[in-house]
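As you look at this complex, bear in mind that one protein chain is not there, while each of the others sits in place.
We just call them A and B in the order they show up, numbering each chain from 1.
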Amino acid sequence: MGASADVNGFFGIMTMIIAVPTGVKVFNWLFTMWGGRVRFTVPLLWSLGFMVTFVIGGMTGVLMAVPPADFQLHNSLFLVAHFHNVIIGGVLFGAMAGYNYWFPKAFGFKLDERWGRASFWCWLIGFYVAFMPLYVLGLMGMTRRMQHYDNLSWQPWLVVAAVGALVILAGIICQIVQLVVSIRAREEHRDVTGDPWNGRTLEWSTPSPPPAWNFAVLPHVVERDSYWSQKQRANAKENSPAKPRNYESIEMPRNSSTGFINAFFAVITGFALIWHIWWMVVLGVLGAFVTVLFFTFREKEEVEISAEELAQFDREHQTEFAI
Amino acid sequence: MTAKHYDRAPGDASRPTELRRDASFNVLVYSVGLSLAAILTAISFWAANTSLLWPPGVPLGLAALAITQMGIHLVFFLHITSGPDSTNNVLALAFGVLIVALVMAGSLWIMTNLDQNMTPMREMHAI
Partner (left out) sequence: MNIALTTDQFDAESLPRANEAGPAPKRVVVAYGFWIFLLSDIVMFSALFAVYAVLMHSTAGGPTGAELFDQVNVAIETACLLASSYTCGLMSLAINSHRRVGTYFGAAVTFALGGLFLALEIREFANMIAIGATPERSAFLSAFFTIVGCHGLHVGLGLIWLAVMMAQVAVQGFRRIVERRLLCFSLFWHALDIIWVGLFTVVYLLGVNS
């Protein structure tokens, strides 16, 4: 794009170098499953979909890192297909895995498995049907952001892509339905142990949802997978009495509405700056400033949670293994 | 792992565990910083205006003086030292300097490259 060979070469090499640590990461993710017994729950389905889709998208990126190839393919639908491949595979599938996995911890009840599976399969199949034709179209010369086109040979591929988009739409609808169904049936899916997945990490030792202070007592961690190891040992010796816990009061930050109110003033200020409405700019900035002043001069920044309150909460929300 | 060490906040004059040094030492640190910075500033102004220096070398000299003065500020006013207390602050600063260098050098390289390679527009038809 107007630059000389050495600039293009520099960027080509830098782009290819990205693939090296990314490859290491992909092996890291694969090895988290090595030697384990994999349960194909909804979060894991999304994770597997993420790994496969992200790798394919990454490979087409390295393909485009070669400057002569990029000269042809830049701003074509090949590029569009590539970045959707990595973003949908990487960000979206990963986010959905996290959403399904941690939803019970955050809200206290699990999401419906069946609708979760349906949404995953619709998304996965829909994504490939929608975007693989775009790679072909890019190679055939179709560029991005076209208002209209007159090349008939592109038409069949675009129709296939449109069908894929509809399948993705079905996947989105399944996600919405999943949420609605789960909220309606939340008492059946209630997470009472705090550990619905039989997890390895420390967050599963808290009740679902966790209190504001997260851990009533600082966890005593001496090894990797500390929570998991303690669970195994507790399972081995069934009748050990629970150790009495030593509660100390915890200082938590005091809540404040400053952020919320300031966001409102920030919107006003931004809008006014765009349209040069200067009186509104002054109003927005002053409003934000005064709000921050109120926050600045507040008397106490922290609230103390007493040891009794911690003990009381622990009694009412017994988890299976308190670490 | 159990060895105790303390981190220093950037901008803090002394470690929290040390006894407070007497005020005159701290004032001396700031005064030395001020004097050095003032001297470097004066030299910069002189270098930009004198005819005694080889002209193509002046920008490089000014850059060196500016970077030195930034260093004076960091050491004497912000107390960024090479001691173990300051390691985190130095690392953050080093990373910031790296990004600044990349942004400046990269932008200048690419813009000169484009300037040399792209066709200049004709005066009459401005787009």
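In this section, a contact is a pair of C-beta atoms (placed from the backbone, for glycine too) under 8 Å apart; a residue touches a chain by one contact, two chains touch by 3 or more.
All values derive from a computational prediction rather than experimental measurement.
Asks: Going by the stated contact criterion, tell me the shown chains that border the hidden chain.
Replies: Result: the unshown chain touches A, B.
Asks: Of A:E187, A:E223 or A:E316, which one is in contact with the hidden chain?
Replies: Among A:E187, A:E223 or A:E316, only A:E223 touches the chain that is not shown.
Asks: Which parts of chain B are in contact with the chain that was left out?
Replies: 1-2, 4, 7-13, 16, 20, 23, 26-27, 30-31, 33-34, 37-38, 41, 44-45, 47-49, 55, 58-59, 62-63, 65-66, 69-70, 73-74, 77-78, 88-89, 92-93, 95-96, 99-100, 103-104, 107-108, 111
Asks: Given the full complex, what residues of chain A touch the hidden partner chain?
Replies: Here the touching residues of chain A are 218-224, 229, 233, 293, 296-297, 301.
We take it that only the chains that are shown with their structure count from here on.
Asks: Enumerate the contact residues on chain B facing chain A in the complex.
Replies: 109-110, 113-114, 116-118
Asks: Under the touch definition given earlier, write down the residues of chain A that touch chain B in their complex.
Replies: Of all residues in chain A, those touching chain B are 2-4, 6-7.
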